[in-house]
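Every protein chain except one is present and positioned as in the full complex.
Labels A and B are assigned to the chains in the order they are written; within every chain, residues are numbered from 1.
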Amino acid sequence: MKSVEYPSRYAVRKRYAQRVAFWLFRFFSLFIAFILFAILGFIIYKGAGVLSWDFLTKAPSDGMTSGGIFPAIVGTLCLMAGSAVVAFPIGIMSGIYMSEFASKGWVVKFIRLMTNNLSGVPSIVFGLFGMALFVKYLNFGDSILAGSLTLGMLSLPLVIRTTEEALKDIPDSMREGSLALGASKLQTIWRVILPMGMPRIITGLILSLGRVSGETAPILFTCAAYFFPQLPTSIFDQCMALPYHLYVLSTSGTDMAAQQPIAYGTALVLIVIILIINLLSGALRRYFENRLK
Amino acid sequence: MKIEVKDIDFYYGSFHALKNISMGIEQNKVVAFIGPSGCGKSTFLRLFNRMNDLIPDTRLTGQILIDGKDVYAPKVEVDVLRKEIGMVFQRPNPFPMSIFENVAYGLRVNGVKDKVFIAQRVEETLRGAALWDEVKDKLKASAYALSGGQQQRLCIARAMAVSPSVLLMDEPASALDPISTAKVEELIRELRKELTIIIVTHNMQQAARVSDKTAFFYMGEMVEYDDTKVIFTHPRKTETQNYITGRFG
Partner (left out) sequence: MKKFFEAIVRGVLTCSGFVTSLVILLIIGFLFTEGAGLFNEPMVEEGYVLALNKENDVSSLTAEQIKAVFDEDIVNWKEIGGRDMPITTFRLEDVERYFTVEELGSEYEHVGMCIASLIARSPGMIAFVPQSMLPADAEVRYIDDSTISLSEVFAGTEWFPTATPAPLFGIVPLLAGTLWVSLFAILFALPFGLSVAVYMSEVASERMRSVLKPVIELLNGIPSVVYGFFGLIVIVPLLQQGFNLPVGESGLAGSIVLAIMALPTMITVAEDAMRSCPRSLREASLALGATRWQTICKVVIPSSMSGITSGIVLGIGRAVGETMAVLMVTGNAAIIPTSIVEPLRTIPATIAAELGEAPAGGAHYQALFLLGVILFFITLVINMSVEYISSRNKYKLR
(Lines give C-alpha, C1' and ligand atoms only; values in the text may rest on other atoms or scores of the structure.)
Protein backbone atom coordinates (compact mmCIF):
# COMPACT_ATOMS: atom_id res chain seq x y z
CA MET A 1 0.00 0.00 0.00
CA LYS A 2 1.07 3.55 -0.70
CA SER A 3 1.76 5.78 2.20
CA VAL A 4 -0.42 8.85 2.85
CA GLU A 5 0.62 12.47 2.37
CA TYR A 6 -0.59 14.51 5.32
CA PRO A 7 -0.91 18.29 5.28
CA SER A 8 2.03 19.41 7.35
CA ARG A 9 0.48 22.30 9.30
CA TYR A 10 -2.65 20.39 10.27
CA ALA A 11 -1.18 18.71 13.33
CA VAL A 12 -0.22 22.08 14.75
CA ARG A 13 -3.58 23.57 13.95
CA LYS A 14 -5.58 20.85 15.59
CA ARG A 15 -3.50 21.02 18.74
CA TYR A 16 -4.04 24.75 18.80
CA ALA A 17 -7.80 24.24 18.39
CA GLN A 18 -7.74 21.84 21.32
CA ARG A 19 -5.89 24.30 23.52
CA VAL A 20 -8.36 27.08 22.72
CA ALA A 21 -11.38 24.84 23.24
CA PHE A 22 -10.14 23.49 26.56
CA TRP A 23 -9.35 26.94 27.88
CA LEU A 24 -12.79 28.07 26.89
CA PHE A 25 -14.34 25.16 28.75
CA ARG A 26 -12.22 25.85 31.78
CA PHE A 27 -13.30 29.47 31.68
CA PHE A 28 -16.99 28.57 31.43
CA SER A 29 -16.68 26.14 34.31
CA LEU A 30 -14.97 28.66 36.50
CA PHE A 31 -17.64 31.15 35.54
CA ILE A 32 -20.35 28.80 36.78
CA ALA A 33 -18.50 28.37 40.05
CA PHE A 34 -18.19 32.14 40.17
CA ILE A 35 -21.97 32.53 39.80
CA LEU A 36 -22.56 30.22 42.73
CA PHE A 37 -20.07 32.02 44.91
CA ALA A 38 -21.44 35.38 43.82
CA ILE A 39 -24.95 34.39 44.91
CA LEU A 40 -23.82 32.79 48.15
CA GLY A 41 -21.32 35.54 48.89
CA PHE A 42 -23.80 38.30 48.22
CA ILE A 43 -26.43 36.83 50.49
CA ILE A 44 -23.99 35.96 53.24
CA TYR A 45 -22.40 39.41 53.05
CA LYS A 46 -25.71 41.24 53.17
CA GLY A 47 -27.46 38.89 55.54
CA ALA A 48 -24.77 38.29 58.12
CA GLY A 49 -25.26 41.69 59.72
CA VAL A 50 -28.96 41.04 60.27
CA LEU A 51 -28.50 37.70 61.91
CA SER A 52 -28.79 37.74 65.65
CA TRP A 53 -30.28 35.64 68.39
CA ASP A 54 -33.35 37.88 68.44
CA PHE A 55 -33.74 37.60 64.69
CA LEU A 56 -33.85 33.83 64.97
CA THR A 57 -36.12 33.64 68.00
CA LYS A 58 -38.56 36.55 67.70
CA ALA A 59 -41.71 36.93 65.68
CA PRO A 60 -41.95 39.66 63.03
CA SER A 61 -43.37 42.95 64.24
CA ASP A 62 -44.28 46.43 63.01
CA GLY A 63 -45.77 45.23 59.74
CA MET A 64 -42.76 42.99 59.07
CA THR A 65 -40.30 45.84 59.19
CA SER A 66 -38.62 44.63 62.35
CA GLY A 67 -38.47 41.63 64.61
CA GLY A 68 -37.39 38.15 63.64
CA ILE A 69 -38.40 35.15 61.62
CA PHE A 70 -38.87 32.52 64.30
CA PRO A 71 -42.37 31.44 63.18
CA ALA A 72 -41.13 31.01 59.63
CA ILE A 73 -38.24 28.81 60.75
CA VAL A 74 -40.59 26.70 62.84
CA GLY A 75 -43.08 26.53 59.99
CA THR A 76 -40.46 25.35 57.51
CA LEU A 77 -39.24 22.70 59.96
CA CYS A 78 -42.84 21.55 60.47
CA LEU A 79 -43.34 21.26 56.72
CA MET A 80 -40.08 19.35 56.29
CA ALA A 81 -41.10 16.92 59.02
CA GLY A 82 -44.63 16.64 57.67
CA SER A 83 -43.53 15.93 54.12
CA ALA A 84 -41.06 13.35 55.45
CA VAL A 85 -43.86 11.56 57.28
CA VAL A 86 -45.91 11.54 54.10
CA ALA A 87 -43.28 10.67 51.53
CA PHE A 88 -40.65 8.53 53.24
CA PRO A 89 -42.59 5.41 54.22
CA ILE A 90 -44.51 5.07 51.00
CA GLY A 91 -41.60 6.22 48.84
CA ILE A 92 -39.23 3.71 50.41
CA MET A 93 -41.77 0.92 50.04
CA SER A 94 -42.28 1.88 46.43
CA GLY A 95 -38.52 1.87 45.88
CA ILE A 96 -38.23 -1.57 47.48
CA TYR A 97 -40.98 -2.82 45.22
CA MET A 98 -39.26 -1.44 42.14
CA SER A 99 -35.90 -2.88 43.04
CA GLU A 100 -36.84 -6.22 44.58
CA PHE A 101 -40.26 -7.34 43.41
CA ALA A 102 -41.29 -5.82 40.12
CA SER A 103 -40.39 -8.23 37.37
CA LYS A 104 -38.77 -6.71 34.35
CA GLY A 105 -41.20 -5.76 31.66
CA TRP A 106 -44.04 -3.39 31.25
CA VAL A 107 -44.93 -2.95 34.94
CA VAL A 108 -41.52 -1.59 35.83
CA LYS A 109 -41.38 0.47 32.66
CA PHE A 110 -44.78 1.93 33.36
CA ILE A 111 -44.04 2.77 36.99
CA ARG A 112 -40.70 4.28 36.10
CA LEU A 113 -42.32 6.34 33.37
CA MET A 114 -44.90 7.62 35.84
CA THR A 115 -42.26 8.37 38.45
CA ASN A 116 -40.18 10.29 35.92
CA ASN A 117 -43.24 12.16 34.75
CA LEU A 118 -44.16 13.07 38.30
CA SER A 119 -40.69 14.39 38.94
CA GLY A 120 -41.08 16.63 35.92
CA VAL A 121 -44.37 18.14 37.04
CA PRO A 122 -43.81 21.81 37.87
CA SER A 123 -44.12 22.71 41.51
CA ILE A 124 -46.90 25.20 40.86
CA VAL A 125 -49.01 22.37 39.43
CA PHE A 126 -48.51 20.54 42.70
CA GLY A 127 -49.73 23.70 44.38
CA LEU A 128 -52.89 23.74 42.29
CA PHE A 129 -53.43 20.06 42.85
CA GLY A 130 -52.89 20.33 46.61
CA MET A 131 -55.33 23.18 46.78
CA ALA A 132 -58.01 21.33 44.83
CA LEU A 133 -57.61 18.00 46.61
CA PHE A 134 -56.49 18.72 50.17
CA VAL A 135 -57.64 22.26 50.84
CA LYS A 136 -60.96 22.21 49.01
CA TYR A 137 -62.10 18.65 48.33
CA LEU A 138 -60.93 17.04 51.58
CA ASN A 139 -61.62 20.30 53.35
CA PHE A 140 -58.37 20.49 55.33
CA GLY A 141 -58.26 24.21 54.67
CA ASP A 142 -54.99 26.08 54.43
CA SER A 143 -53.06 24.01 56.90
CA ILE A 144 -49.78 22.35 57.71
CA LEU A 145 -51.49 19.07 56.89
CA ALA A 146 -52.41 20.16 53.37
CA GLY A 147 -48.96 21.69 52.83
CA SER A 148 -47.15 18.59 54.07
CA LEU A 149 -49.23 16.30 51.90
CA THR A 150 -48.56 18.46 48.85
CA LEU A 151 -44.84 18.65 49.53
CA GLY A 152 -44.82 14.93 50.24
CA MET A 153 -46.28 14.16 46.81
CA LEU A 154 -43.67 16.44 45.29
CA SER A 155 -40.76 14.65 46.94
CA LEU A 156 -42.06 11.15 46.22
CA PRO A 157 -40.19 10.62 42.93
CA LEU A 158 -36.88 11.62 44.50
CA VAL A 159 -37.38 9.28 47.46
CA ILE A 160 -38.41 6.39 45.23
CA ARG A 161 -35.51 6.83 42.86
CA THR A 162 -32.99 7.17 45.68
CA THR A 163 -34.22 3.99 47.34
CA GLU A 164 -34.38 2.05 44.12
CA GLU A 165 -30.89 3.02 43.04
CA ALA A 166 -29.42 2.31 46.46
CA LEU A 167 -30.91 -1.18 46.51
CA LYS A 168 -30.14 -1.94 42.87
CA ASP A 169 -26.44 -1.42 43.50
CA ILE A 170 -26.31 -4.21 46.07
CA PRO A 171 -24.82 -7.23 44.32
CA ASP A 172 -27.13 -10.17 43.70
CA SER A 173 -24.69 -12.46 45.49
CA MET A 174 -25.89 -10.90 48.78
CA ARG A 175 -29.47 -11.83 48.01
CA GLU A 176 -28.53 -15.30 46.88
CA GLY A 177 -26.36 -15.84 49.94
CA SER A 178 -29.24 -15.06 52.24
CA LEU A 179 -31.82 -17.01 50.26
CA ALA A 180 -29.49 -20.00 50.18
CA LEU A 181 -29.53 -20.04 53.98
CA GLY A 182 -33.27 -20.59 53.90
CA ALA A 183 -34.34 -17.00 54.56
CA SER A 184 -37.51 -15.91 52.83
CA LYS A 185 -37.45 -13.03 50.40
CA LEU A 186 -38.89 -10.62 52.94
CA GLN A 187 -36.41 -11.69 55.59
CA THR A 188 -33.64 -11.17 53.08
CA ILE A 189 -34.86 -7.67 52.31
CA TRP A 190 -35.39 -6.79 55.95
CA ARG A 191 -32.18 -8.23 57.35
CA VAL A 192 -29.70 -7.96 54.49
CA ILE A 193 -30.77 -5.67 51.68
CA LEU A 194 -32.26 -2.74 53.61
CA PRO A 195 -29.40 -2.46 56.15
CA MET A 196 -26.91 -2.49 53.28
CA GLY A 197 -28.80 0.10 51.29
CA MET A 198 -29.61 2.29 54.28
CA PRO A 199 -26.60 4.63 54.11
CA ARG A 200 -27.39 5.71 50.58
CA ILE A 201 -31.10 5.87 51.24
CA ILE A 202 -30.55 8.12 54.24
CA THR A 203 -28.26 10.53 52.41
CA GLY A 204 -30.77 10.70 49.56
CA LEU A 205 -33.65 11.35 51.92
CA ILE A 206 -31.79 14.17 53.61
CA LEU A 207 -31.21 15.79 50.22
CA SER A 208 -34.90 15.51 49.44
CA LEU A 209 -35.64 17.37 52.68
CA GLY A 210 -33.38 20.13 51.44
CA ARG A 211 -35.46 20.44 48.32
CA VAL A 212 -38.67 20.57 50.35
CA SER A 213 -37.34 23.30 52.60
CA GLY A 214 -36.95 25.68 49.67
CA GLU A 215 -40.18 25.04 47.80
CA THR A 216 -42.56 27.96 47.66
CA ALA A 217 -45.05 27.41 44.87
CA PRO A 218 -46.66 24.28 46.36
CA ILE A 219 -47.38 25.94 49.69
CA LEU A 220 -48.60 29.26 48.33
CA PHE A 221 -52.21 28.06 48.35
CA THR A 222 -52.10 25.11 50.66
CA CYS A 223 -50.47 26.30 53.82
CA ALA A 224 -48.35 29.38 53.86
CA ALA A 225 -49.50 32.34 55.87
CA TYR A 226 -48.51 35.89 55.07
CA PHE A 227 -48.33 36.78 58.74
CA PHE A 228 -49.00 34.35 61.57
CA PRO A 229 -46.80 35.35 64.47
CA GLN A 230 -47.89 32.72 66.97
CA LEU A 231 -46.60 29.21 66.57
CA PRO A 232 -48.87 26.59 65.01
CA THR A 233 -50.55 24.39 67.60
CA SER A 234 -52.04 21.70 65.41
CA ILE A 235 -51.65 20.32 61.93
CA PHE A 236 -54.78 22.18 60.92
CA ASP A 237 -53.14 25.54 61.55
CA GLN A 238 -51.58 27.64 58.88
CA CYS A 239 -47.93 28.45 59.29
CA MET A 240 -45.31 30.83 57.97
CA ALA A 241 -42.46 29.40 55.93
CA LEU A 242 -39.03 30.78 55.11
CA PRO A 243 -39.23 30.72 51.31
CA TYR A 244 -42.70 32.24 51.26
CA HIS A 245 -41.62 34.83 53.81
CA LEU A 246 -38.71 35.77 51.58
CA TYR A 247 -41.04 36.07 48.61
CA VAL A 248 -43.46 38.30 50.49
CA LEU A 249 -40.73 40.48 51.92
CA SER A 250 -39.08 41.08 48.59
CA THR A 251 -42.16 41.68 46.45
CA SER A 252 -44.87 43.27 48.55
CA GLY A 253 -45.38 45.08 51.77
CA THR A 254 -45.69 48.47 53.29
CA ASP A 255 -42.12 49.60 53.60
CA MET A 256 -39.82 47.86 51.14
CA ALA A 257 -36.67 49.62 52.30
CA ALA A 258 -37.18 48.57 55.90
CA GLN A 259 -38.07 45.04 54.86
CA GLN A 260 -34.99 44.47 52.77
CA PRO A 261 -32.53 43.68 55.57
CA ILE A 262 -34.99 41.13 56.93
CA ALA A 263 -35.26 39.65 53.46
CA TYR A 264 -31.47 39.26 53.32
CA GLY A 265 -31.52 37.60 56.72
CA THR A 266 -34.30 35.23 55.67
CA ALA A 267 -32.47 34.31 52.49
CA LEU A 268 -29.32 33.65 54.51
CA VAL A 269 -31.13 31.40 56.97
CA LEU A 270 -32.67 29.49 54.07
CA ILE A 271 -29.29 29.11 52.38
CA VAL A 272 -27.69 28.00 55.63
CA ILE A 273 -30.33 25.31 56.06
CA ILE A 274 -29.66 24.08 52.51
CA LEU A 275 -25.89 24.19 53.09
CA ILE A 276 -26.18 22.27 56.35
CA ILE A 277 -28.32 19.65 54.65
CA ASN A 278 -25.88 19.27 51.77
CA LEU A 279 -22.85 19.10 54.04
CA LEU A 280 -24.62 16.68 56.36
CA SER A 281 -25.51 14.30 53.56
CA GLY A 282 -21.99 14.53 52.16
CA ALA A 283 -20.47 13.87 55.57
CA LEU A 284 -22.79 10.94 56.19
CA ARG A 285 -21.93 9.48 52.81
CA ARG A 286 -18.22 9.67 53.56
CA TYR A 287 -18.77 8.26 57.04
CA PHE A 288 -20.67 5.26 55.75
CA GLU A 289 -18.17 4.72 52.94
CA ASN A 290 -15.27 4.69 55.38
CA ARG A 291 -17.08 2.34 57.71
CA LEU A 292 -17.61 -0.13 54.90
CA LYS A 293 -13.91 -0.18 54.01
CA MET B 1 16.20 -2.54 14.30
CA LYS B 2 12.77 -1.00 13.84
CA ILE B 3 12.04 -0.82 17.56
CA GLU B 4 14.42 -0.82 20.50
CA VAL B 5 13.32 -1.06 24.11
CA LYS B 6 15.89 -0.08 26.72
CA ASP B 7 15.54 -0.78 30.46
CA ILE B 8 11.84 -0.10 30.76
CA ASP B 9 10.35 0.11 34.24
CA PHE B 10 6.71 1.08 34.64
CA TYR B 11 4.65 1.80 37.74
CA TYR B 12 0.94 2.21 38.44
CA GLY B 13 1.18 4.30 41.57
CA SER B 14 3.40 2.19 43.77
CA PHE B 15 2.75 -1.03 41.85
CA HIS B 16 5.77 -2.05 39.82
CA ALA B 17 4.05 -3.32 36.69
CA LEU B 18 6.99 -3.79 34.31
CA LYS B 19 10.45 -4.65 35.49
CA ASN B 20 13.60 -3.80 33.58
CA ILE B 21 12.59 -4.84 30.08
CA SER B 22 14.86 -4.53 27.05
CA MET B 23 14.30 -5.94 23.60
CA GLY B 24 14.74 -5.24 19.91
CA ILE B 25 12.22 -5.80 17.12
CA GLU B 26 13.19 -6.00 13.47
CA GLN B 27 11.32 -4.45 10.58
CA ASN B 28 8.51 -6.50 8.98
CA LYS B 29 8.46 -9.10 11.70
CA VAL B 30 5.54 -10.28 13.81
CA VAL B 31 6.35 -10.43 17.50
CA ALA B 32 3.95 -12.13 19.91
CA PHE B 33 3.73 -11.29 23.62
CA ILE B 34 2.42 -14.19 25.64
CA GLY B 35 1.93 -14.80 29.33
CA PRO B 36 -0.73 -15.30 31.97
CA SER B 37 -3.32 -12.57 32.72
CA GLY B 38 -1.90 -9.68 34.66
CA CYS B 39 1.68 -10.36 33.60
CA GLY B 40 2.01 -6.88 32.07
CA LYS B 41 1.99 -7.80 28.39
CA SER B 42 -0.91 -5.48 27.51
CA THR B 43 0.53 -2.69 29.63
CA PHE B 44 3.80 -3.07 27.77
CA LEU B 45 2.07 -2.98 24.39
CA ARG B 46 0.28 0.24 25.29
CA LEU B 47 3.61 1.90 26.04
CA PHE B 48 4.59 1.86 22.36
CA ASN B 49 1.93 4.37 21.31
CA ARG B 50 1.75 6.04 24.72
CA MET B 51 -1.81 4.89 25.39
CA ASN B 52 -0.91 4.64 29.07
CA ASP B 53 -0.53 8.43 29.13
CA LEU B 54 -4.29 8.47 29.66
CA ILE B 55 -4.06 6.67 32.98
CA PRO B 56 -3.34 9.02 35.85
CA ASP B 57 -0.61 8.35 38.40
CA THR B 58 1.72 6.23 36.27
CA ARG B 59 5.51 6.48 35.96
CA LEU B 60 7.94 5.25 33.36
CA THR B 61 11.73 4.99 33.24
CA GLY B 62 13.85 3.76 30.35
CA GLN B 63 13.52 4.34 26.62
CA ILE B 64 11.51 3.07 23.70
CA LEU B 65 13.05 3.97 20.33
CA ILE B 66 11.12 3.61 17.10
CA ASP B 67 13.24 4.24 14.02
CA GLY B 68 15.86 5.52 16.45
CA LYS B 69 13.59 8.21 17.90
CA ASP B 70 12.58 8.20 21.57
CA VAL B 71 8.84 7.83 21.85
CA TYR B 72 8.82 9.56 25.23
CA ALA B 73 11.06 12.49 24.31
CA PRO B 74 9.53 15.75 25.50
CA LYS B 75 9.07 17.26 22.06
CA VAL B 76 7.19 14.25 20.67
CA GLU B 77 3.55 15.00 19.94
CA VAL B 78 1.42 11.99 20.79
CA ASP B 79 -1.04 12.48 17.95
CA VAL B 80 1.76 12.36 15.39
CA LEU B 81 3.24 9.34 17.10
CA ARG B 82 -0.07 7.49 17.17
CA LYS B 83 -0.62 8.15 13.48
CA GLU B 84 2.66 6.31 12.92
CA ILE B 85 1.72 3.38 15.18
CA GLY B 86 -1.65 1.77 14.62
CA MET B 87 -3.51 -0.15 17.27
CA VAL B 88 -6.18 -2.84 17.22
CA PHE B 89 -8.02 -3.56 20.45
CA GLN B 90 -9.23 -6.61 22.27
CA ARG B 91 -12.87 -6.13 21.40
CA PRO B 92 -14.00 -4.73 18.08
CA ASN B 93 -14.66 -1.06 18.73
CA PRO B 94 -15.96 0.54 15.54
CA PHE B 95 -17.26 4.08 15.89
CA PRO B 96 -21.00 4.70 15.74
CA MET B 97 -20.66 5.79 12.13
CA SER B 98 -20.96 4.23 8.70
CA ILE B 99 -18.44 1.66 7.54
CA PHE B 100 -16.94 4.19 5.16
CA GLU B 101 -16.60 6.87 7.82
CA ASN B 102 -14.95 4.44 10.19
CA VAL B 103 -12.13 3.80 7.75
CA ALA B 104 -11.93 7.43 6.66
CA TYR B 105 -11.81 8.68 10.27
CA GLY B 106 -8.04 8.47 10.70
CA LEU B 107 -7.43 10.36 7.47
CA ARG B 108 -9.91 13.05 8.34
CA VAL B 109 -8.63 13.73 11.85
CA ASN B 110 -5.16 14.09 10.38
CA GLY B 111 -6.25 16.72 7.92
CA VAL B 112 -6.78 14.82 4.67
CA LYS B 113 -9.64 16.52 2.81
CA ASP B 114 -9.33 15.18 -0.76
CA LYS B 115 -12.53 13.19 -1.22
CA VAL B 116 -11.31 11.18 -4.18
CA PHE B 117 -8.19 10.17 -2.34
CA ILE B 118 -10.14 9.21 0.78
CA ALA B 119 -12.52 7.05 -1.27
CA GLN B 120 -9.58 5.29 -2.94
CA ARG B 121 -7.85 4.80 0.33
CA VAL B 122 -10.96 3.34 1.98
CA GLU B 123 -11.36 0.83 -0.84
CA GLU B 124 -7.69 -0.05 -0.79
CA THR B 125 -7.57 -0.69 2.94
CA LEU B 126 -10.87 -2.58 2.99
CA ARG B 127 -9.46 -4.82 0.26
CA GLY B 128 -6.28 -5.15 2.28
CA ALA B 129 -8.39 -6.31 5.23
CA ALA B 130 -10.24 -8.78 2.99
CA LEU B 131 -13.50 -7.03 3.79
CA TRP B 132 -14.19 -5.15 0.58
CA ASP B 133 -16.28 -7.81 -1.11
CA GLU B 134 -18.46 -8.18 1.94
CA VAL B 135 -19.18 -4.50 2.49
CA LYS B 136 -18.76 -2.75 -0.86
CA ASP B 137 -22.53 -2.48 -1.32
CA LYS B 138 -23.22 -1.12 2.15
CA LEU B 139 -20.48 1.37 2.84
CA LYS B 140 -23.07 3.81 4.14
CA ALA B 141 -24.52 1.29 6.57
CA SER B 142 -23.74 1.40 10.26
CA ALA B 143 -20.61 -0.43 11.29
CA TYR B 144 -22.70 -2.01 14.03
CA ALA B 145 -24.60 -3.95 11.40
CA LEU B 146 -21.49 -6.08 10.78
CA SER B 147 -20.70 -9.32 12.58
CA GLY B 148 -18.07 -9.36 15.31
CA GLY B 149 -15.40 -10.78 13.02
CA GLN B 150 -16.18 -8.28 10.28
CA GLN B 151 -16.09 -5.47 12.83
CA GLN B 152 -12.63 -6.52 13.95
CA ARG B 153 -11.37 -6.60 10.37
CA LEU B 154 -12.94 -3.19 9.90
CA CYS B 155 -10.95 -1.99 12.91
CA ILE B 156 -7.78 -3.38 11.33
CA ALA B 157 -8.63 -1.61 8.07
CA ARG B 158 -9.26 1.56 10.03
CA ALA B 159 -5.84 1.32 11.64
CA MET B 160 -4.18 0.56 8.29
CA ALA B 161 -5.82 3.50 6.51
CA VAL B 162 -3.52 6.05 8.09
CA SER B 163 -0.55 3.94 6.90
CA PRO B 164 1.28 3.25 10.13
CA SER B 165 4.66 1.54 10.12
CA VAL B 166 3.96 -0.43 13.27
CA LEU B 167 0.72 -2.18 14.21
CA LEU B 168 -0.05 -3.04 17.83
CA MET B 169 -2.67 -5.73 18.35
CA ASP B 170 -4.07 -6.32 21.82
CA GLU B 171 -5.56 -9.85 21.79
CA PRO B 172 -7.31 -9.03 18.52
CA ALA B 173 -9.08 -12.38 18.22
CA SER B 174 -10.05 -13.05 21.80
CA ALA B 175 -13.67 -12.01 21.26
CA LEU B 176 -14.09 -13.83 17.96
CA ASP B 177 -15.28 -17.24 16.83
CA PRO B 178 -12.76 -19.70 15.30
CA ILE B 179 -13.56 -18.87 11.67
CA SER B 180 -13.23 -15.14 12.20
CA THR B 181 -10.05 -15.79 14.16
CA ALA B 182 -8.59 -17.68 11.24
CA LYS B 183 -9.39 -14.78 8.92
CA VAL B 184 -7.73 -12.30 11.25
CA GLU B 185 -4.64 -14.50 11.50
CA GLU B 186 -4.49 -14.77 7.74
CA LEU B 187 -4.64 -11.00 7.61
CA ILE B 188 -1.78 -10.67 10.04
CA ARG B 189 0.42 -12.85 7.84
CA GLU B 190 -0.47 -10.63 4.86
CA LEU B 191 0.16 -7.39 6.69
CA ARG B 192 3.62 -8.49 7.78
CA LYS B 193 4.83 -7.70 4.28
CA GLU B 194 4.17 -4.03 4.88
CA LEU B 195 4.76 -3.33 8.53
CA THR B 196 6.02 -4.47 11.86
CA ILE B 197 3.41 -6.11 14.08
CA ILE B 198 3.36 -6.66 17.82
CA ILE B 199 0.55 -8.91 18.94
CA VAL B 200 -0.50 -9.68 22.51
CA THR B 201 -2.26 -13.00 22.86
CA HIS B 202 -3.14 -15.50 25.52
CA ASN B 203 -3.60 -18.12 22.86
CA MET B 204 -0.29 -19.95 22.41
CA GLN B 205 -1.30 -21.71 19.22
CA GLN B 206 -2.07 -18.35 17.73
CA ALA B 207 1.33 -17.03 18.72
CA ALA B 208 2.94 -20.10 17.19
CA ARG B 209 0.94 -19.71 13.97
CA VAL B 210 1.45 -16.04 13.25
CA SER B 211 4.62 -14.80 14.88
CA ASP B 212 8.30 -14.80 13.98
CA LYS B 213 9.46 -14.09 17.49
CA THR B 214 7.78 -14.55 20.83
CA ALA B 215 8.32 -12.93 24.23
CA PHE B 216 7.07 -14.61 27.38
CA PHE B 217 6.06 -12.33 30.26
CA TYR B 218 5.54 -13.32 33.83
CA MET B 219 4.90 -11.11 36.87
CA GLY B 220 6.01 -7.96 35.07
CA GLU B 221 9.23 -9.44 33.80
CA MET B 222 10.15 -10.55 30.33
CA VAL B 223 11.26 -14.10 31.09
CA GLU B 224 12.31 -15.11 27.63
CA TYR B 225 12.44 -13.59 24.14
CA ASP B 226 13.47 -15.64 21.15
CA ASP B 227 12.44 -17.05 17.80
CA THR B 228 8.95 -18.48 18.08
CA LYS B 229 10.21 -21.91 17.09
CA VAL B 230 12.75 -21.92 19.89
CA ILE B 231 10.27 -20.74 22.51
CA PHE B 232 7.73 -23.40 21.66
CA THR B 233 10.18 -26.26 21.18
CA HIS B 234 13.24 -25.64 23.35
CA PRO B 235 12.47 -22.92 25.90
CA ARG B 236 15.48 -22.19 28.08
CA LYS B 237 13.58 -21.16 31.20
CA THR B 238 11.45 -23.51 33.27
CA GLU B 239 8.68 -20.88 33.72
CA THR B 240 8.30 -20.70 29.94
CA GLN B 241 8.32 -24.46 29.75
CA ASN B 242 5.63 -24.67 32.42
CA TYR B 243 3.46 -22.03 30.74
CA ILE B 244 3.55 -23.42 27.23
CA THR B 245 2.89 -26.92 28.44
CA GLY B 246 -0.19 -25.58 30.26
CA ARG B 247 0.86 -26.13 33.86
CA PHE B 248 -0.33 -22.67 34.81
CA GLY B 249 -1.85 -19.66 33.20
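Before moving on, here are some points about what is shown:
The criterion applied here is as follows: a residue touches a chain if its C-beta (ideal position, glycine included) is under 8 Å from a C-beta of that chain, and two chains touch if they have at least 3 such contacts.
These figures come from a predicted structure and were not determined experimentally.
The hidden chain makes contact, of the residues A:V50, A:I160, A:L205 or A:C239, with A:I160. Interface note for the absent chain: among A:G214, A:P229 or A:G253, the touching residue is A:G214. The omitted chain makes contact with just one of the residues B:N93, B:Q120, B:S147 or B:Q205: B:N93.
In the complete complex, the hidden chain is touched by one of A:A48, A:M93 or A:A283, namely A:M93. Only one of the listed residues, A:L56, A:V85, A:M114 or A:A283, touches the absent chain: A:M114.
Mapped onto subunit B, contacts with the missing chain fall at residues 49, 51, 54, 56, 78-80, 82-83, 86-87, 89, 91, 93-98, 105-106, 108-110, 141-142, 144, 155, 158-159, 162. On the side of subunit A, the interface with the absent chain consists of residues 14-15, 17-18, 21-22, 24-26, 28-29, 31-33, 35-36, 39-40, 42-43, 90-91, 93-94, 96-98, 101-102, 107, 110-111, 113-118, 120-129, 131-133, 136-137, 153, 156-157, 160, 184-186, 207, 210-211, 213-217, 220-221, 243-244, 246-247, 250-251, 260, 263, 267, 270-271, 274-275, 277-278, 282, using the contact rule stated above.
Just so it is clear, only the chains that are shown with their structure count from here on.
A straight line joining the Cα centres of subunit A and subunit B is 50 Å long. Subunit B meets subunit A in the complex at residues 77, 79-80, 83, 107, 109-113, 121, 124-125, 128, 160-163, 194.
Remark: subunit A residues 1-4, 6-7, 10-11, 13-15 touch subunit B in the complex.
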